[in-house]
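For this view, one protein chain was removed and the others were kept in their places.
Right after this comes chain A.
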């Protein structure tokens, strides 16, 4: 890791968060890529690929539930952890701080809608 690199580094294939784990923080990718995987009935389904600047793990900040998916590094990846307390303190002082998370969530809902339509209309 470079001396000026912030966050934590993960190697290719290393799990950053695991499905079913408890969690009270979210993450921002500083460098590299990661894949979001959902495990169901022993099979792994890749839901999406994340890149630099993308946020993940934010759902556990709002819902007291276990992680809904596994996120694994693709190649060398560097990730910054955001504490729940830091995030909530900032949102309390400045609600517009959550805009970016809202935008990310809106993009995901749009993608889900599109995937759902593809699935229904697929012959």
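Structural remarks
Just so we're on the same page, contacts are C-beta pairs under 8 Å (C-beta built on N, C-alpha and C of every residue); 3 or more make two chains touch, one makes a residue touch a chain; residues count from 1.
FYI, contacts and distances are computed from a predicted model.
Chosen from "Cytochrome c oxidase subunit IIa family protein", "NAD(P)/FAD-dependent oxidoreductase", "Sulfur carrier protein" or "sn-glycerol-3-phosphate transport system permease protein UgpE", the protein name that UniProt gives for the omitted chain reads "NAD(P)/FAD-dependent oxidoreductase".
Of the options A:15, A:30 or A:48, the residue whose C-beta touches the omitted chain is A:30.
Of the listed positions A:14, A:94 or A:113, the one in contact with the omitted chain in the full complex is A:94. Considering the complete assembly, chain A touches the hidden chain via residues 1-8, 28, 30, 52-53, 55, 80-83, 86-87, 89-90, 93-94, 96-97, 99-101.
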